[in-house]
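All protein chains but one are shown in place.
On to chain A.
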């Protein structure tokens, strides 16, 4: 059995039938992520189309609303969480035990929460400065795009929490390993999307 049945994270031949058995599931999840990428793509395109004078409709723009310090901090937190998420995947792959897996999952989820808290605070600040989504088409598309990513992060935190409970209860088996592989893909994917948002929305907006 080949070591690389599917690209990205995988279990490796050491895991025997769990490795081969994960193939269809993980491949399916890749396909789902491709579909999700289209979803984000359409939101990105809408954001780009609304980023003009007409879209802003006389409302506040990036200069008035964006807090680059906070966004920078969020970026750093999310990138670190990707690293810790990677540690949990490696702990599964190299059979380092349930304790390590759940520890790194917990760190990942907490970093996710920190990210989310900062993001929500930014949203609240924006709304206080007259930047609510009901103000203009541009703000609608901004809130929807960033909010959709935040929603994904929320789902990810929930997933990580359930994952921890499941692994503590059932240990590592073919089922939980598959879920871990998918969680890893999911979390890294959200990182990728955030880099897009950071570059296009925040850096692009302030450039």
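The rule is simple: contacts are C-beta pairs under 8 Å (C-beta built on N, C-alpha and C of every residue); 3 or more make two chains touch, one makes a residue touch a chain; residues count from 1.
The working rule: contacts and distances are computed from a predicted model.
Peer 1: Can you tell which of "Cell envelope biogenesis protein OmpA", "Cbb3-type cytochrome c oxidase subunit I", "Iron transporter FeoA" or "Glutamine--fructose-6-phosphate aminotransferase [isomerizing]" UniProt lists for the chain that's not drawn?
Peer 2: Listed in its UniProt record, the absent chain's protein name reads "Cbb3-type cytochrome c oxidase subunit I".
Peer 1: Can you work out which residue in A:68, A:110, A:127 or A:166 touches the chain that's missing from view?
Peer 2: A:166
Peer 1: Quick one: say which of A:24, A:192 or A:206 touches the chain that got left out.
Peer 2: Once the missing chain is taken into account, the touching residue is A:24.
Peer 1: Touching the missing chain, which residues of chain A?
Peer 2: Contacting residues on chain A, toward the hidden partner: 23-25, 27-28, 31-32, 34-36, 38-39, 41-43, 46, 49-50, 54-57, 59, 133-141, 143-144, 158, 162, 166, 169-170, 179.
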